[in-house]
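Below is one structure; the comments refer to it alone.
Here we show just some of the chains, and they stay where they sit in the whole.
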Amino acid sequence: MAHSVAILGASGYAGGELVRLLDAHPAFDVAYLGANTRAGRTLNEIHPQLAAGTRRLGPVDPAALPPVDLAFLALPHGASARTAGLLLERGTKVVDLGSDYRLDSEQRYLAAYGDPHPFPDRLRDWAYGLPELFGRSLPGSDRVAVPGCYPTATVLALAPLLAGGWIRSDGIVVNAMSGVSGAGRNIREQLQYGAIDENVGAYGVGRHRHRPEIEMALEMASGVPRVSVTFTPHLVPMQRGILVTVTATLARPAGRAALQDALATRYSDARFVDVIDGSPQTRWVVGSNRALIASFVDETTERVIVIAAIDNLLKGAAGQAVQVANLMLGLEESTGLPVAGWMP
Amino acid sequence: MAHSVAILGASGYAGGELVRLLDAHPAFDVAYLGANTRAGRTLNEIHPQLAAGTRRLGPVDPAALPPVDLAFLALPHGASARTAGLLLERGTKVVDLGSDYRLDSEQRYLAAYGDPHPFPDRLRDWAYGLPELFGRSLPGSDRVAVPGCYPTATVLALAPLLAGGWIRSDGIVVNAMSGVSGAGRNIREQLQYGAIDENVGAYGVGRHRHRPEIEMALEMASGVPRVSVTFTPHLVPMQRGILVTVTATLARPAGRAALQDALATRYSDARFVDVIDGSPQTRWVVGSNRALIASFVDETTERVIVIAAIDNLLKGAAGQAVQVANLMLGLEESTGLPVAGWMP
């Protein structure tokens, strides 16, 4: 029997992908769609690509929902904490694609977002939904925070090498490139076609809010007490895809084969993570829930370069959310998720 | 029980989409993949987006195939006629995505391609695989030619208006824009990024080989004996999608509502054709097997403008081929085909 689900925040890019995936999912039945400013409009007006007909978006209000087993929240930063609480009180499981419950402490939250968390005592109740590294905490859980797109790619790339003692935990340099959908479906001058096309630049230099999440997840996944990264994200002129290029220092002499082996061994059972020989390209994963990882050794400087690619809207958002929900509900992890991507 | 199928020409763009669709299709089992110059390589090298592992491409040689129920041919122009014949002799049904058997007469073939057809007496044995207009000829057929991408969009847009006597059959102007994948996976100077990006231009002006096919299919579908079009295709800087903008002359006074109604009525049962109110955009169909159509009347000139959008690799190639195969084999037409597209 199908699980009934709601999507709150269905009008954004991640929300649109949730609708697309869940409409085709064999074990879920989409019972409610909610949006903020676009409530009252039909799904077809908002997402003409979905062929979704005349279903109308309701408000993002737990009281307006029919009884559902699980709700996906794809809301702006800061908007999910209260909504999630109300849903959980009603017995609805929650998968939150937002950032409200990703961090495990008040201190990290404050460092990342500059404001105190509204419900700091609830932070530890939430599981961190990166199944390949923290999958055991998901079955049976009723509240899971889906990682950010940059942390997903970075943590998958580095955690096994940190855990195995191959690389040092300081001096890690994370450079990332994101397609423009990573900035959300906002109407801003710097996201106009005229400002993005044929242009690249960094943003949030030295102060991006995903840095504390990356450090936290790396510490949790590796057991290393203190990991420190310098994180510089860039916007590149394409719709989807994240490429993360990490440079780290070898903690002990090692060649490329050892590192590739450490990664491949760690992910040997992971349906959606592939360790490959060549340097990953984003188009190889766009449209799929896969992550591709490859490591390299620069022998003249004893540095390790690890490169990872994901689709920011799938493995970095909606796809991972469905993967998490599958595990929460006892379904096979990959149910309803694409392994093959689109190219060209 | 699954039908076993082969894909010959699996290394091109349409071939890659066939693999993606058929691997996920509930009623087909892909038993063989063949390629010309890329035979011997693994699917993963050729299509890294498919996560298709180590399956290796064999030659495009009917003798090399295991027994299969149906073969999809996605071969260069001129290469499928002989291969199709050999497969049919062995009792294998054939869906040909190429142009060898699309035209119904030697004369049209010569006009379109400049060479005589190698097997002219076989031309009339093939069905024309545009299900929404010629669907009745497909169930039980063992050989079907899938229309070209431009003809698919153009004929869907115009046939009901011609058949209903709303527009004149002469003076039809078809302007089309295609994403670059329409030119195939060829390595040519004019398809380099440096030549395509931030650039548009027309090609084949006054002599594109899809024109005779468009005229033939319009005549067949409408019953009008002689249809004449001027066809000018353009290449635009994007991967996928075709937009066709047709300008025709009203044959009798009519407003927009009558034309929209004629189109909507004709396609009321068509799962993959939607007549919409706004002007179609290609992103609304990319990733899906849908065609979107809208008509407009320019009252000051008594002209009709009809605009249609499809994904050239899906409804214009691989998707339509699967739709055709479904019908040939008695399956539900939309089995294994996406209705929702990708955006962004």
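The letters A and B name the chains in turn, as written, and every chain counts its residues from 1.
Basically, a contact is a pair of C-beta atoms (placed from the backbone, for glycine too) under 8 Å apart; a residue touches a chain by one contact, two chains touch by 3 or more.
Given the structure is predicted, the values throughout are model-derived calculations rather than measurements.
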Task: Going from the 2 copies shown, figure out how many the entire complex holds in this file.
output: 4
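Convention: only the chains that are shown with their structure count from here on.
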CA centroid of chain A to CA centroid of chain B, Å: 37
- prompt: Considering the complex alone, what residue numbers of chain B touch chain A?
  reply: 13, 16, 19-20, 23-24, 47-52, 180-181, 198, 239-240, 274, 281, 283-288, 290, 338-344
